[in-house]
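Note that one protein chain is taken out, while the other chains of the complex remain in position.
To keep things simple, chains are lettered A, B and C as they appear, and every chain counts its residues starting from 1.
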Amino acid sequence: MTQHDLTQLHGIIPPVVTPLTPDFQVDEPALRRVLRHLLAGGVHGLFLLGSTSEVVFMDAPQRREVLRIAADEVAGHVPLLAGVIDPTTDRVIAHARDALAAGIDGLVVTAPFYTRTSQPEIVEHFRAVQAAVPLPILAYDIPVCVHVKLERDTIVTLRREGVITGLKDSSGDDTNFRLLARACADDLGFRLFTGSELMVDTALLVGAHGCVPGLGNVDPAGYVALYEAACREDWREARRIQERLIRLFGVALQGTPRTSPGASGVGGFKTAMKLLGLIPTHHMHRPNAPLDATETHRVQAILRAEGLLTPA
Amino acid sequence: MTQHDLTQLHGIIPPVVTPLTPDFQVDEPALRRVLRHLLAGGVHGLFLLGSTSEVVFMDAPQRREVLRIAADEVAGHVPLLAGVIDPTTDRVIAHARDALAAGIDGLVVTAPFYTRTSQPEIVEHFRAVQAAVPLPILAYDIPVCVHVKLERDTIVTLRREGVITGLKDSSGDDTNFRLLARACADDLGFRLFTGSELMVDTALLVGAHGCVPGLGNVDPAGYVALYEAACREDWREARRIQERLIRLFGVALQGTPRTSPGASGVGGFKTAMKLLGLIPTHHMHRPNAPLDATETHRVQAILRAEGLLTPA
Amino acid sequence: MTQHDLTQLHGIIPPVVTPLTPDFQVDEPALRRVLRHLLAGGVHGLFLLGSTSEVVFMDAPQRREVLRIAADEVAGHVPLLAGVIDPTTDRVIAHARDALAAGIDGLVVTAPFYTRTSQPEIVEHFRAVQAAVPLPILAYDIPVCVHVKLERDTIVTLRREGVITGLKDSSGDDTNFRLLARACADDLGFRLFTGSELMVDTALLVGAHGCVPGLGNVDPAGYVALYEAACREDWREARRIQERLIRLFGVALQGTPRTSPGASGVGGFKTAMKLLGLIPTHHMHRPNAPLDATETHRVQAILRAEGLLTPA
Partner (left out) sequence: MTQHDLTQLHGIIPPVVTPLTPDFQVDEPALRRVLRHLLAGGVHGLFLLGSTSEVVFMDAPQRREVLRIAADEVAGHVPLLAGVIDPTTDRVIAHARDALAAGIDGLVVTAPFYTRTSQPEIVEHFRAVQAAVPLPILAYDIPVCVHVKLERDTIVTLRREGVITGLKDSSGDDTNFRLLARACADDLGFRLFTGSELMVDTALLVGAHGCVPGLGNVDPAGYVALYEAACREDWREARRIQERLIRLFGVALQGTPRTSPGASGVGGFKTAMKLLGLIPTHHMHRPNAPLDATETHRVQAILRAEGLLTPA
């Protein structure tokens, strides 16, 4: 298997949706189809077991199943990252060992959650994971789920110590992201990714190395085209594509306010992917309810308007 | 084994601290000693695997070990509750099945966490747990960990449907707790517990049936005496005992600001219990650091001042 | 005029509602009627220009008008406090000078707002007000309006320096209030008041000297009876009265969710007072909308149920 150098990680790295069978197990044929769809779209890497994958709904065997399938299907063509997301350090390490065994290239690690922690305790947490498992680590800043911010000083400390090799920023704090890019600009191997589907052009303008867009499950080629326009500094074209993808992001908003924003987002991606023929069902793990018929119809209309489905 | 009727649940039900061996496993002899200490103090029930137990640091086998030891040691003398705390519904149900198998009397269930949920999704979550496992459920409102409030309407709905039989309120919102007690006052079997160590007298005055005090690990008899004073409506005495226990609560505050409040609290309880000869070590799971020598000395001084240790 | 000693301040001190004429000026005859109603109810003091008075909607001449009328009507029978509420220090001092000139006994001062301040800057703010105007100061902790908490250390510092002589706590943090009562228990002249209408019995149990209940405008005698029951340590009776006043507090909840909670609260008090014949209109300053006919009908039903209006 190709050994990927994560100090060169860049581009579009979608957080892969997990298709489910009718009895809520990992749907292997559908997952393989999704992975081939993403690779065909030209993505530069894949992020398994991220928030969009419903990772915290899955037990360890289900998570291992996802990693096994992905490693087999992708076969080293692009780097594979795995989220190792659970509340506390030793449980994260257990998942990290599974990722290592599955042949994953790098880990994505959040701060502890449920338990209340200080920034020094968060630093300890990352140090412990890094000491336990010989895989590169991207820090995952997602306060909307974890309810603590990875402060800029924490990231800078972890980078300086070599504990982390990059950051996935899903905090929505674009100013802080920019200041972090500045603080790390002297280290060419430290890689910054935004988790926002809606601000990719501006993130790339201020120094991001790429994006981890949930919506990339639906239109990977669109995000790759956006990334390529930014690489050649064609910001007018990058913005034009970004604006189209903002319209397409409407698929993630149709469930609210009936459902939570989280269920609306993943449910919208799954519904769009079902309409595109990628997955057979659009349901999610309990207690999240799938989009209903009216909402599904609105998703369909958006896919048609943006050229992903042929008009009725 | 005695079958306990949880519609009569009342009194002091400490969330049992989990003693650890030097290699971070459950210390069975020490846990048995803690359980005997609590029973000797006259507690009316025990809450295993609550936040104070470091439950989210433990994997399923460790959690089963705690329940096995407790069920064996307590042998039906008081009701046993078990926290089944993990981010999502099916993972909670898996823990709930373990609790059922271990002979536990009732479950304590939080809202989902990490994943963002709406109140209707929270209602679904509780319904699913109740449908899956035939054990009474207490809802656990702890927004400082879960980052969502169990709203009053949610509790009222779940009670009306018979999904839950009580509430442990660790929200710190005493006004809401009182209004909830009023809203449920017609249902004599619905049981309300406060999680606050510092407001037990006032919680009992406004209609609570009892308290789940972390500090009860250190001084169970003190909390039992407070409860008994409240039962006979001797509020002057209840307040006097509460004031002493507020002073004793100083053991939970010595770690800050060096550590997080969470680590300071559990770490302070463990340090006090070690000084009292109940447990051999005071360390916690990673990344939490134990109290240092200076902090330990201050804990010792508090224990002496409040009569739990003899003066030097 | 009697000189009142604010180190003895205690009991029920309602925040007086400001009746308005049809063109939104202070309605002097109605305000005098309200003041006589409150005195007849046995209140121990009056708090003019608090949040319930719509103080931040009034300019300086309107505020002076309220103070002039109150000082004249009350004529020293009970202590008068005046809120001096505006965003910054020198503007607060200007209002404080008006209060001094009007013969008010004491000031009620919040932290600065709109401008972001640190706790040391808040300490400076209180020091500056105290140095500028020779009147006793009660600190007013109302984070729901000011959006900063008067931290316990800040209160303790201001008390130790003699800058403040008491606190009105409208923070809803009952645990902190209790800890503050303990921290100040050695200073018999430092006076603590809760701003919560719903937790008066418990606040008095843990050491409060009294309450500043907005609902006291509607039923001053009810709150005085509650205070007196607490003074003789008849907590069963105190609770019984408190429970009735909680039901009566329903008048403050009928506007939501149509209006904001603030407009619903003051609007509900004004509607009840109009129905009781105390004031001729129930409107508030812009942009707050008064209760509509349906909401007014519900307020009427509550007044009847609690014996303040005779049945239809």
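Before moving on, here are some points about what is shown:
Please note the rule applied: a residue touches a chain if its C-beta (ideal position, glycine included) is under 8 Å from a C-beta of that chain, and two chains touch if they have at least 3 such contacts.
Predicted, not measured: the structure shown is a model, and the values here were computed from it.
Though it is not drawn, the left-out chain touches A, C in the full complex.
Here the missing chain is touched by one residue of C:29, C:261 or C:307, and it is C:261. When the full complex is taken into account, the listed residue touching the unshown chain is C:121, out of C:28, C:65, C:121 or C:237. For the options C:5, C:72 or C:90, the residue in contact with the chain missing from this view is C:90. Listed by residue number, the positions of chain C touching the unshown chain are 24, 51, 54, 56-57, 59, 85-91, 94, 112-118, 120-122, 124-125, 128, 144-147, 259-263, 285-289. Mapped onto chain A, the interface with the missing chain covers residues 172-175, 178-179, 182, 196, 198-199, 201-202, 205-206, 233, 235-236, 239, 243, 246.
Here is the rule we go by: only the chains that are shown with their structure count from here on.
The touch graph of the protein chains shown is a line. Centre-to-centre, using mean CA coordinates, chain A is 51 Å away from chain C.
Residue numbers of chain C whose C-beta contacts span two or more other chains: none are found.
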